[in-house]
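Have a look at the structure below, then the notes.
Apart from one protein chain that is not included, each protein chain of the complex appears where it belongs.
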Amino acid sequence: MFSDFMLTHAWLIPLLPALAFLWIGFFTRLHKKRSAAIAITMSSLSFLLACGVTWAVLSGPITMETPFVQKTLWFEIGSVRIFMGSLVDPLTAMMLMVVTMVSLLVQIYSVGYMAHDPGAGRFFAFLSLFAASMLGLVIAVNFAQLYVFWELVGLCSYLLIGFYYDKVSAREAAKKAFITTRIGDFGLLLGILLLQITFGTLDFQELKVLVPAYIWISGTSFMTIVGLLLFIGPIGKSGQFPLHVWLPDAMEGPTPVSALIHAATMVVAGVYLVGRAYFIFSALPVVMNVIAWLGGFTAFFAATIALTQRPIKRILAYSTISQLGYMMLALGVGSLTASMFHLMTHAFFKALLFLCAGAVIEAMQDEADIFKMGGLRKKMPVTFAAMTIGVLAISGLPPFAGFFSKDEILGAAAAVSTPLYLLGTLTAFLTAFYMARLLFVTFFGEASPGCPATETNAFMRWPLIVLAVLSCVSGLWGHFAGFGEWVYFGAAEETGIDWVIAGTSTVLSLVAIGLAYEIYVAKRWSAYEISQRFGVLYTLSFNKYYIDEFYTLLRRTFCDGLGRILYWIDLHVIDGIVNGLARLVGVLSTIFTFLQNGQVQRYVAVFYGGVIVLVAYSLFYAYKVLTLLGGAF
Amino acid sequence: MISFVEMMHLALHVGLPHFLLLSAVLFAIGLFGLFTKKGIIAVLMCIELMLNAVNINFIAFNHYMPATDLSGQLMALFSIAVAAAEVAIGLALAFRIYHDHHTVNVDDLNHLKG
Partner (left out) sequence: MNDLILSLHRLIDMGMTMAEELGTPEIILAAVFYVFAGISVLGALGVVLGRNIVHSALCLTASFIGIGCLYIFLSADFLGAVQFLVYGGAVAILIVMAIMLTRREDMAHSNPSRSIPHQLAALVVAGMFLLAMAAVALMSPFQTAPADIGDTVTGIADLMLTKYVLPFEIVAVLLLIAMIGAIILAKGVDES
């Protein structure tokens, strides 16, 4: 059976890019075109396999409750048996599709983007490993496997953000990304260990049975701690407040990497983890509240920062944080469907936006400030069209992808909590505004004289077109093909449209876009004056609420202070002890040098003196034993 | 205490203790030489004496104890082989030392002193 074959060979999907990584890393690293060909071939193969798996899931008996699981013993420590394998359910299938497709398109785009970079071979190797890690994470059968790939994803992001390792800022950004996400990973690891200790297993299917029973018996108090610890991982990985600081800096890597990180691989890992472990989170009201409010706050908070930023990729980075906040919000209000739906549509339009941004930056010869661009509409028509579709999609205008998914999130939020709904809607308004600002400032207006921009090459253009098409249709498809009957938790969800909510947000988005048009194109109001009027708020937002500075201050105060104290201790206490010991040894050695005169015979004499003592000692005891036994002689 | 006659009786009935005592005496003589000799070759000769004393023990035990096989003798044989290797190396070293330092006197060879 074809579908059986596909399911039993799902493990090949992460393996193929991993092979590409090894192959490129060992053999063709220095050969640009061959490396690209290998990476793209392997990605295409794993994309085809993912298509097959998705087909098998859609046509077969696989549902969220009855996933396909295939596993083999990985290692055994004492009584702990850890398996690895592949778990395929509709959620996995959706993720596999999204990740393979986006990474394939990004790799094709990279052929054009990295054409003149001498490190392109290395780049493709890392991209392949990145895709492999994320795919491995997606099909993990238990927390241990998931955690391994989770860390691998972090490693790859470190390697790729720091790809231009001769640039100080890139190195710093890579370290920041790695260390910040490590903070989250530590919480995740603690959570996983607590699960292992409590339940004796990390397997998703087994935990799915054990956790509700445990909560039913002993209440939610302990599991709440576990849930919060587990959630710290996604906070770091998915750039939620307050660990979001690494994500904007991650744009130091090449733009295709940003697209990959922001759309398909790195940041959605956190959302996916919450979705995968939803059977734990959904049973814990406190944790759900935390997730919802943190997501909502992050969405709003990042949107306000994005309003005032100037580098094009930084705006997109904050919009990613904001959209991830949306996904968390959806998870927190209990709608796995809405969250995953938004994850999918977001992956497409955010990849599109980033790749467009990459095209623009390359055309402008590494100029990233949007206010130094302008008038690119005529010079780069395809990029402009793609960017427009992306902006409309993220702003949530019908019939583009974002409309359906955002509407579902807002609907789910409205059903649970009005403040969260209001926060979400306000964020939607802000999102539309800053994305429209980005679009208008970059592409409208007058081109500066001597602007070097021209349309991008074919390798970069086609992925844009494919992603633009996907951004148009994926929402419609998800809505009408019944995404909610496919990926859900608990009961299958109807994907109906609440016209009041959808209408409100659409109208607000249109208003926001109009406002942006008035300010930045028609110039009815001066942007400068507005920023002056909101003085304090503008400064706060422009400086990202000084969070980086706050962390620096924290670090200076506590880490450096602690370091200074430890340095003092090291200098005076530990060195004092060591020096004292050395002096003691010196004094003792002057005594013992009497014995150490270099004469072999003296050594032999001392040695035999020792032997005699030992023999006499043992003789004494032997004599005692013999007398006990009745007479020695 | 045992009487003189008994002692004579014991002395004339040769058995395991006789050999052990002989071995101990040879060993002690070797040891004494090891401590007192100055020449490196003489020291080596004393070491050979001590090794032989040990071999006597092996063979005596093998002979007098209710052994089932000849492991003791075989051990002595191995010991002889190792001693042969040792004497070859030792004498080569002595020759080398004489060649380099023009002395075979152990007193002059105190380079181990730090």
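The first chain written gets the first letter, and so on, giving A and B; residue counts start at 1 in each chain.
Quick note on the criterion: a contact is a pair of C-beta atoms (placed from the backbone, for glycine too) under 8 Å apart; a residue touches a chain by one contact, two chains touch by 3 or more.
On a predicted model such as this, the values are computed, not experimentally measured, just so you know.
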Absent-chain interface as seen on subunit B, which is shown: 10-33, 35-39, 41-42, 44-46, 48-49, 52, 55-56, 59-60, 62-67, 69-71, 73-74, 76-78, 80-89, 91-96, 98-99, 104-105, 107
For subunit A, the residues touching the chain missing from this view: 601, 605, 608-609, 611-612, 615-616, 619, 622-623, 626, 632-633
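We take it that only the chains that are shown with their structure count from here on.
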For subunit A paired with subunit B, centre-to-centre distance based on mean C-alpha positions, whole Å: 75
Contacting residues of subunit B [partner subunit A, same complex]: 31, 34-36, 43, 106-107, 109-114
Partner subunit B, residues of subunit A touching it in the complex: 593, 596-601, 604-605, 608
